[in-house]
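Here the complex is missing a single protein chain, while all its other protein chains stay put.
Should a chain be cited, it is by its letter among A and B, assigned in written order, with residues numbered from 1 in that chain.
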Amino acid sequence: MAAPMELYCWKGDYGLPSVDVDCLTVLAYAKFAGAPLKVHKITNPWRSPTGTLPALKTSEEGSLSQPSKIIIQLRKQKYNADYDLSAKEGADTLAFVSLLEEKLLPALIYTQWVDAKNYVDVTRRWYAEHTPFPLNFLLPNRIHSRQIERLRLIRGDAILEPEEQLEKELYQDALECMTLLSQRLGSHKFFFGDSPSSLDAYVFGHLAPLLKIKLPNAKLQQHLNSLENLQQFCTNILLLYFPSDSREAPSRKSAVHSDGSDFDNEPHKRRNQILSVLFAVAAMLGYAFLSGIVTIQSSRSQLDERRHDDEDEVEEAEEE
Amino acid sequence: MSLAAEAFVSQIAAAEPWPENAMLYQPLREDQILLSDCASSLAVQAYLRMLGLPVRVHCRANAEYMSPSGKVPFIHVGNQVVSELGPIVQFTRAKGHSLSDGLDDVQRAEMKAYMELVNNMLLTAELYIQWCDENTAAEITRPRYSSPYSWPLNHILAYQKQWEVRRKMNAIGWAGKSLEQVYEDVSQCCQALSQRLGTQPFFFNKQPTELDALVFGHLFTILTTRLTTDELSEKVKSYSNLLSFCRRIEQTYFESQDRDSQSGASDYSKGPSLM
Partner (left out) sequence: MGMVHARSMDPVPMHGRDLGVHPDDLEVVEAQQETKKEVLENKDIVVQHVSIEGLGRTKEDYLGYEIADVFNAKNLIDVMKKSHEARMKLLRLGIFKEVQVLIDISEGDDALPNGLDVTFEVAEMKRVTGSYNTMVGNNEGSMVLGVKLPNMFGRGEKLTFQFSYGTKETSYGLSFFKPQPGYYERNLALNLYKVTGQFPWSSLKETDRGVSTELNFPLWMTDHTLKWEGVWRELSCLARSASFAVREESGHTLKSALSHTMTIDTRNSAILPRKGALLRINQELAGYTGGDTSFLKEDFELQLNKPFLWGSVLSASLWGGMIFPIGGQPVSIADRFYLGGPTSVRGFGMYCIGPQSEGDYLGGDAYWAGGLHLYTPLPFRTTRGGFADLFRTHFFLNAGNLCNLNYGEGPHAHLQKLAECIRWSYGAGIILRLGNIARLELNYCIPMGVQSGDRICDGVQFGAGIRFL
């Protein structure tokens, strides 16, 4: 038996096994296919073998990073969740995955990374709090610019249009996509029959963050909440396949609620304010001393000066 | 335009009927147009023919820059300019013409999903082969793309576009793929389409939809465009039901309509026919 493969993922939170869309997809597929993976939940992408997350480390093939490649690799190792699908269902899988990536993913990127309030209040804060020092200063901004670039290139725009119009277009596509998924799912438990397949993994990976991560600007979430079968679908998968993570969620949430979101920041906020004021005062004083605006003279040095003055006077008198 | 103004304008658009002088703009057919643009343009033309809406095709060297979204083709109807198949479908639906009204919800979901499959895999593969494969780029794509411009602008624009496309491939994760893998993806996509089509004349029921127009546009162009190798068209040819699908649509909507119209005013851009 070959050494078990290792999967590196972003850490989980909010009741999810991972906060990243691609990681969720891969984790879900692994559970569906019953692949024995050693999962490393990390917050430092530089620690992963390929530099990005998710990453699958195998003994023979090296490391792979994209979800589609990872799933293909797992399939090659005979962990295939699509074994029972007919050819037509396989074709449908391809089609719906394309639909997700073209219509839903841009809106997800927008709502988490481009929308100003969401980004600052939730996304950036989560990444800044969970990545180790000193990366927490660099990483969120880097991911931010990379995601914006990705969004721009996917849409093929030279410049991102004014926010409101862009948001409207993206959300319209995403809402339609979710409605279509809901219509396709109907009242079934999974998309194709009673056992989950890779399409279920992709849909779960894209919808679960939307469901669980509470964002201030939540238009997409509201629409998702109105589609009951999709909501049921996600919670179902969480309960069945990720029971430990979903159990953690309530306790964390209640902790946050009891403290209040502000209080969590308050000690930091106050501390930061005091530190910055002290720093500014110290800088001003330092400058004042160094440039001679303020000088402290001890009495001893005054005596020395007077002696020097007397000597100078004597010299001048001699000259004349 | 503000959102309210846009809604207002689309209401006006809905009120006016389709005029006789609608025009479709695309790059120059003989020297300039590329595989991906030709496929998109043919898809829109097929869609409009299926709806029975007349449109004249105009070739302009700067069609790509004239388009409001930067993508060809675009149509100029009345005083509205709409580009790309998706918005054009919505535009014609606002005027009361639609091909997919007869579908139920599940079928409509599938249709949209398969259209995205074609955009996601076939169109991206076409772009990859054109711009990221150095042989094709040097022999075919760059000379064609830069043909209307004089030195040194032709080189600057061609390389600029190539760089842009390569960055996009990077962003969506296709940069690491080899040419073989891309052909493999095309094959997978054709297999999925072939599966879905089965033995039916069109993808849904007996009536064509926008999915048929889109698939026809891409497959027909792939089959009739000569590249550095024949591998791409061979991948498509290996699915006989797709081949007969293309032939059927060509015969129904392109040849017969041309025979009917005496003046030959509907002048569509098609290279060699499928035999």
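The rule is short, and it goes like this: a contact is a pair of C-beta atoms (placed from the backbone, for glycine too) under 8 Å apart; a residue touches a chain by one contact, two chains touch by 3 or more.
Since this is a predicted model, take the numbers as computed values, not measurements.
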Contacts of the hidden chain among displayed chains: B
Residue of B:L28, B:L53, B:L157 or B:L243 in touch with the missing chain, whole complex considered: B:L157
For chain B, the residues touching the chain missing from this view: 1, 60-62, 64-66, 68, 76, 79, 81, 148-153, 156-157
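Operating definition for what follows: only the chains that are shown with their structure count from here on.
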Distance between chain centroids, defined by C-alpha means - chain A, chain B (Å): 36
Touching residues (chain side chain B, partner chain A) in the complex: 3, 69-71, 105-106, 108-110, 112-114, 116-117, 119-121, 167-168, 170-173, 188-189, 191-193, 195-196, 198
Residues of chain A defined as touching chain B within the complex: 66, 68, 87-88, 90-92, 94-96, 98-99, 101-103, 149-150, 153-154, 156-158, 164-165, 168, 176-177, 180-181, 183-184, 186
